[in-house]
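Taken from a larger complex, these chains appear in their original positions, while the remainder are omitted.
Order of writing sets the chain letters: A, B and C. Residues in each chain are counted from 1.
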């Protein structure tokens, strides 16, 4: 069960309204790697967690924090939209200089939400559940979490350069710091799990020869012209768990057959190979 | 530019048709972490790559391999659907024993694709471009790649237990091995990049105090009841890049204000706080 | 069965082309609460109606009217796009003043539809069937209808302030009037149903203690800091159907357990709690 307090996690106070920036910030609210994604991702991983209590508690700590981040971004976007009423926009259109940015405004902010944040990305595409990940396998999911925090911080860093508004930048600095911590957090959690179970997901699938085609577990197939990829650590030497040695297959040969699917019965209506007379 | 040869990368030969399994396998073809996702993800990362040639070549090698994996899965699904014509399904419905699995068949395989694979997941939801990731930041993207291969191998491992068909299992063993290699590959590539640039994405965003709120970059906020999360390596000791020391904030206090958004002008039509008379 | 006549329900004649406005008006054509939504919603409710004939006829009357509203908006958008050919847009780009609004044009109107309306919202997101509602329960659905007409009229009212085009405003005035009538219509229909069956949906689910947890049917749980919500009519006095008295739970206590989901069998591959050795 959850509870809410009135204050935001960090202060949000913009210097001046900027509806085009409001649109751009929607990306880190309702985009593929926005706060809605990590909020729902950590909550679902926490709700579904069947493992050690410390992992579940960690997921609930950070999932609950992220609900507050969604709240912060909504406050930020509301402030950036102040003074952008439909009528004020129409007036702006008469002056080319101020009209210049009009096209960049999300029309939803004027027509649909009435100057409030939307559960969508910077192009107005609604957030959806397929952005998030909760597989039950902790190592797989923590890798997703590390990845999401990486993309999230990258996007905030890019946004940081798109405004000179010091109030907005102050909020971004908080978000950059939290995204930094969250990357540390998942890096250490991943390390702990890898040391316990090994680095391949899922660890519980036995790699013995009878269950996995071991001979193909160490090969780089050179299917793109050029052998530049041979220069990396993925092409030679021991696999990182020292279970085998990498092989660079410079001239890969197909090992399968040319498929020859069966012609189906007439009721499938593929209309192949046959003489039909559909004239009366 | 690409070229195609007739043979499949590995042999695909099922023991017997099984349209319910065909539906389930759609998940690793057209689902969130199916082969279509990694194929498009590696190709777009490769096409857009502005970095060292060896990374681009690696992405093109594996992206090109994955087109062939989509091809293999289509061949697998076609074979599993043989003998599942609409009319045969209708006959099956008369015998409860054989009808038992009918409900589990994807109706698209009968009605839409005529016994062929679909670009959808196991519930018939179409694959979409928001499943994939190509941000231009190599470390961020390689973390996504490692994660995608982890989920992909996890899903194939689960599917492995859902059939006794030895032909299908043989294909899965190949896929499990390749997914193992691909995890190794991204693990080593990530390690190389982290050693070069550091472990936080993006490395190029300066972490100095004036640009990032350093004080919040090491704190775990305990927002969920219980202190079990304190027990992990993310709550104490040095950050993994030794840039600071973790702090467990047992009783976090909000640092922001209670937001008080402005009441907008009448043309936004929020209908707040005012006496309206809409009667003529 | 339906029939079509050539004339529009109301006259549509814009003063001058305005492709940015054409984009904005897409919201009330193909958006969440656009005319496509109410058209499909009333038609499906009417087609599926199993109740009294007068309700079905009402739904068919208004559903059929709404097909004509989709038609009117398509005519409006076509006129606003006249003179916005790809070449004319390219020329406009050379003059900053006239280029100012270019960014606000939906590129689909130039590239995809060739200056015609699209079945999408103002951000180009396609209309979809999950916007509409047809549950079979008349009171539930009439509440949806009242709501949809409320959002629809609100959006048109906001759009009204975004243009000075008197021809467009004349069309909006017709739409505002119809949306006003449709709100009246559903208000009176809802009142009739509530008087017959009661105000809680579904009325046919027995509220007796053995089937519903009556003790929780009148409580406001104060889960957000502050007791301002106590001041409303929802926190004290009789429920509107006088079936019980409201209770303000100032300090709510969780009544459930802390969930402890079972650790699944190995084949689920959660990789928990166990020592795995995946090294050969």
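Rule of thumb we're sticking to: a contact is a pair of C-beta atoms (placed from the backbone, for glycine too) under 8 Å apart; a residue touches a chain by one contact, two chains touch by 3 or more.
Being a predicted model, the structure only gives us computed values, none of them experimental.
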Per this structure file, total copies of the shared sequence (3 shown): 6
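Simple rule for what comes next: only the chains that are shown with their structure count from here on.
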Same-residue or different-residue interface between subunit A and subunit C, half as cut-off: different
Mean-CA-position distance for subunit B and subunit A (Å): 9
Geometric centre distance via CA averages, subunit C-subunit B, whole Å: 31
Computed distance of Cα centres, subunit C from subunit A, in Å: 28
Where subunit C touches two or more other chains at once, by residue number: 154, 158, 161, 268-269
Residue numbers on subunit A that touch subunit B, as the complex places them: 5-13, 32, 46, 53-58, 60-65, 68, 72, 75, 78-79, 82, 85-88, 114-115, 125, 128, 130-131, 133, 135, 137, 139-140, 143-144, 146-147, 149-151, 153-154, 157, 160, 173-174, 176-178, 180-181, 183-185, 187-189, 191-192, 199-202, 204-205, 207, 211-224, 226-229, 231-234, 239-241, 246, 254-259, 261-262, 264-265, 267-270
Of all residues in subunit C, those that touch subunit B in their complex: 154, 157-158, 161, 267-269
Interface residues, subunit A side, partner subunit C - complex: 1-6, 47-52, 85-87, 89-90, 93, 96, 99-100, 102-108, 110-112, 114, 120, 123-126, 136-139, 193, 196-198, 200-208, 214, 241-244
